[in-house]
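Here's a slice of the assembly, chains where they normally sit.
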Amino acid sequence: MRQLKPIAIIMGSESDLKIMQRAAEILKQFHYPYHIEIVSAHRTPLKMVEFAQKAHERFCCIIAGAGGAAHLPGMVASITVLPVIGVPINVTSMQGVDSLYSIVQMPKGVPVACVAVDGAENAALLALRWIGVTEKEIAERLKEYQEKLSQKVDEQNRRWAMGSFEGG
Amino acid sequence: MRQLKPIAIIMGSESDLKIMQRAAEILKQFHYPYHIEIVSAHRTPLKMVEFAQKAHERFCCIIAGAGGAAHLPGMVASITVLPVIGVPINVTSMQGVDSLYSIVQMPKGVPVACVAVDGAENAALLALRWIGVTEKEIAERLKEYQEKLSQKVDEQNRRWAMGSFEGG
């Protein structure tokens, strides 16, 4: 039924795993297949090139997380024409500003879709939104997800029962 | 043959037009249909809500540019489940850092794909990469585009003929 390939979740370092697994959890929740792997732009550059060259045969999109001088998302995007979503990871004393700038400020011609610092969940949801454009079931589940976000706010309001203060 | 709907290019203000038209130019170059319109989160909030609610019937994705406290991409993304690409525009004395943070730092649950400050071309190319996942012709054109980027570097090297300096 599903016509699209799995999503690749890659990251530059083992230490990014804690954050990036949140992307995997979202995809699991949506029953969408994925492959997760450490692919480092700086420590395994040739493997990264090979990964990016073959990516269109295996995946429909790539979610790439990296910290510091975060080159992985942009480099993968320069080799493949698959959509690449970059997740800046907060791993240095600069609190993710370095990785954000390294990922988002890509030059004209090579796009990367950047999400918030440590925003791996949104990277997965972004990929699902794109998949939902052609796959109705995913779009339906995203609507349900969105409704649940809204319902959760209602529940929180009920739970806290903060109500009103009448003054006086 | 094409099965996907047009792309919406919206922006918060007339002053964003100069940048955002670059997205339109890329789409024209790829013969991909689009609709372009000023939709302001702050000046036309209800129109924006209506636009976002009906977007999935008209468009396959939304490219939204905004400057300063840039709320348009995130607000549209909170209403639709279409993919939304945000373009931070450099319009204040803060040189786009304010719009970048307002667009990229979205909370968990509502993704926006952020590109570079004033990076409207890449917003269009990013949308086309997603479209290329299911539409082979677009993917082919993107490969050609990527090759042209590479060829242009060769031409520049030939034109400048900087060559080598032998020392001595």
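Residue numbering begins at 1 within each chain, and the chains themselves are lettered A and B in the order written.
Everything below uses one rule, namely that a contact is a pair of C-beta atoms (placed from the backbone, for glycine too) under 8 Å apart; a residue touches a chain by one contact, two chains touch by 3 or more.
The model shown is predicted, which means the values in this text are computed figures rather than measured ones.
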Requested in this report: Because only 2 copies sit in place here, please give the count for the whole complex.
Outcome: 8
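The rule is simple: only the chains that are shown with their structure count from here on.
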**Report entry** Gap in Å, rounded to a whole number, between the CA centres of chain B and chain A
**Finding:** 18
Query raised in the report: Which residues of chain B touch chain A in their complex?
Result: 3-4, 56, 60-61, 81-85, 100, 104-117, 119, 121-123, 125-126, 129-130, 132-134, 139, 142-143, 145-146, 149
